[in-house]
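Once you've had a glance at the structure underneath, I'll fire off some questions.
Left out: one protein chain. Kept in place: all the others.
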Amino acid sequence: MTTTLAEGVVDASGAASAAWLLLALPALGAAVLLIGGRRTDKWGHLLGSGTVIAAFALAVVTFFGTDFAQQHNLHLWDWISVNQLVIDFGLRIDALSITFVLLITGVGSLIHIYSIGYMNHELRDRRRFFAYLNLFVSAMLLLVLGNSFVTLYFGWEGVGLASYLLIGWYQGKDFAATAAKKAFLMNRVGDVGLALAIFLMFKNFGSTQYTEVFAAVGDAPTGLIVAIGLLLLLGACGKSGQFPLQAWLPDAMAGPTPVSALIHAATMVTAGVYLIARSSPIYSLPQAADARLVVMIIGAVTILIGCVIGCAYDDFKKVLAYSTVSQIGYMILAVGLGPAGYAFGILHLITHGFFKAGLFLGAGSVMHAMNDEGDIRRLGGLWKKMPITFWTWTLGYLALIGFPFLSGFFSKDEIINAALGQEGPRGWIFGGVALLGAGLTAFYMTRLLILVFLGKARWTGLKSADGKDYHPHESPTTMTVPMIILAVGSVAGGFILSMVLPDFLVPAIGEVQETHGALSHTMVGILAVAISAIGAGIAYLIFGRSEQPVERPQRVTFAVRAARADLFGNHLNEALFARPGTWLTRALVYVDNRGVDGLVNGIAAGLGGSSGRLRRTQTGFVRSYALSMLGGSILVVAALLVVRFA
Amino acid sequence: MSAALILAQDLAQQSATLSTGEAVAFWVLGPVALAGGLGMVFARNAVHSALFLVMTMLSLGCLYIVQQAPFLGLVQIVVYTGAIMMLFLFVLMLVGRDASDSVVEVLRGQRLWAGVLGVGLAVLIVAALARSLEGVSDQGLAEENAATGPGNVGNIGRLIFTDYLFPFELTSALLITAAVGAMILGYVDRHTRGRKTQKELVEARFRGEHDRPSPLPGPGVFATSHSVATPALLPDGSVAPESLSRLIDSTAADKLDAERKSVAGTGPQAESRALAPREEEAE
Partner (left out) sequence: MTPTYYLLLSALLFTIGAVGVLVRRNAIVVFMCIELMLNAVNLTLVTFARLNGDLHGQVMGFFVMVVAAAEVVVGLAIILSIFRTRRTASVDDSNLLKY
């Protein structure tokens, strides 16, 4: 399987040789918009959307014009060349990267169009918003197209920057600034892992090019492979909001909703999945079994964390964010399964990209109509006011909970099946977690649907935070059209993709390894649907039949309280890292002030003091100077005499 | 110690070479010169110091003559003692006559250390002389000063204008420079201070080059006292602050405030009813 990677790499030709344009177009858009400043206010959003749509068109052309049985390498220029460290700036166009490119540019285009409508409240800054979005798209494309881990790292940091800028979009608000900082810092934790993995690769394999690294890993010792695998996983956890670095992703919802949809649901947060899938030749090695197990555990833990917390939150976008966390947990679990799961992880990534982007855009549409109200307890009964939003959202919802023959059904069931297919108790544990997660997902998504769109309109008579009445209305066409397209994708995408994608990806990540668990594939499908139906049913029984209070109930069980507090994830982070960090810093500051500064200042003070005392000899009295001159002369004469006569 | 012994041996060896006349001259003039030096250092009055120095110089001049240096001896007496020391005296009369030194030494340890170092210097020089004069014989200047030849003055002149011509010419430059320097240091141009005429001053005042066009008000105008510490009063009875010098403590103004107020009529007044007859008396 790994042999397909080392061989079959050819220089790019034809449409693939123009792949650099994919990066260049959005980068150019970002540059023009950022440098052009206010002058581009009028048409900035059009340029921003245009570059991404053009990139999408180019991606489609590349997709159809290239033979993906092989991997195409496009060398652009020598990038870093220091002694042994030679890194080309090059692109790698293969089945995996083109899949991601199509997702990024496709969903990206839709969200750019949506943003034109969504950001029309902020005309003055809309241009900058589109510049950042373009920057993000460019960096994300570099991440998936780069042909070495260093180019990937470049794009990785680029999307981190764009994410930081966009989370902190509402700069004036404290929570946005804090959330941006939090995201940036927690991402850095993961980035350290990725960077260390890259260092290890260079140290041991002498290169960071995919082809050379993957050709060399086969002979590497187990310890090295496990180390690299775990470090890469750390990077993936940081970027994809996986346990234990999941806390930043819900806070990242402080950014505008299109950002949440594009970056924090559909594309950037899946970079970790891409990283592990791209590194599949490493993870597939027999030496990497332990690393793979850790990947699976992380994925499974994250599924449960995301689902449990998602059940407790009352914030529309944060529920979706925790849903994203748990869905990415599915993907990580899938790619952790090894050859049995890579393709399904990617499949779920694509379908999730569609329906989660659609769900976020629906949420954005609702908030756009409701004066940015995100508290679902203050919504309700909106299906009549916003029919298009309601129906597209419902389709996304059905896709997510795995309604039969919608996209989530195909992708998630494959993952559950593959997890159950593991040998021994592992299969039962991971499969069980995946099934439980499916039920919980159905539960909290149904709760969301009922509280937002169905039931009584609890917002009548309430006022929003800025003191206005609520006047819900359907969103403009630029917003509804992308939602409709994404809804169509959510419905149909899974079926089509599950047919073609695993085979298409074979040259990049290898054959799908059939698994045969205790249950047959059909049985698993029925079981999953049944569990989802039970979850949804319970949610209906709890939330659908009785009136929900506008204020969130305070007298709740410990479990709910824990879930509301992010299962104490933030407390854990603070206790484990923030406070010891603060203490360490304080201690270091103390040592620095007293020790280092004390030494330096002590020397200075000693010199100054002794100079001050020596200074006293400069009395200004000529006669004391004359005295010392006479003394000096006597010394000199005495010395001369001693030399002369003694 | 050994140095002194060697020196004594030397003296014993060479004592035969000196004539008795010269010995007498030395033993008279030497102590006088030494006494003059000590007197100069220890005399409280600067003029006395100068006179003691004159005494030393005269003796030294005589000693030069005794030592077969008649030209230098006469120059010492005429130029050094006659001219330079008189210059000293002139300047003393101009400047330092009153400034007799106080007995108290302000620099701690100065006198002690000066004495220690002086003794050390003397010991060093004596030791050096004793070691270096070992075996030196007295050549005498009989030939150079022979009456038959050009003599002492003639020979010195020949040396100055032959071997030492260039240094001699340099001394002329030195003397001219010194003369010019002394002129520059001593010259005071009273006209460059730029005293203005009254007319110029008035014009400058009204052009605003001074703080105010008029002179400051004098103290004591309308005041209760002739003291300069008493501020002038303005026609409304208030204090004119400019009339008080900043150098004078103005508490006098505060002290006199009550008096000033009574003069100005702004102080506490007797009630008008005080003059009216009491009611019971009226009845």
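Per-chain residue numbering starts at 1, and chain names A and B are given in the order in which the chains are listed.
Just so we're on the same page, a residue touches a chain if its C-beta (ideal position, glycine included) is under 8 Å from a C-beta of that chain, and two chains touch if they have at least 3 such contacts.
These figures come from a predicted structure and were not determined experimentally.
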Touching residues on subunit A - with respect to the absent chain: 615-616, 618-623, 626-627, 630
Residues of subunit B (touch criterion as defined above) contacting the omitted chain: 7, 10-11, 13-15, 17-18, 22-23, 26-27, 30, 33-34, 37-38, 40-41, 46, 49-50, 53, 56-57, 60, 63-64, 67-69, 71-72, 75-76, 79-80, 83-84, 87-88, 91-92, 94-96, 99-102, 105-107, 110-111, 113-115, 117-119, 121-122, 125-126, 129, 133, 136, 138-141, 143-144, 152, 155-156, 159-160, 163-164, 167-168, 171, 174-175, 177-179, 181-182, 185-186, 188
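Going forward, only the chains that are shown with their structure count from here on.
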Between subunit B and subunit A, distance of the C-alpha-averaged centres to the nearest whole Å: 89
Contacting residues of subunit B [partner subunit A, same complex]: 107, 110, 113-114, 117, 120-121, 124, 127-128, 131
Interfacial residue positions of subunit A with respect to subunit B in the complex: 619, 621, 623-624, 627, 630-631, 633-634, 637-638, 641, 644-645
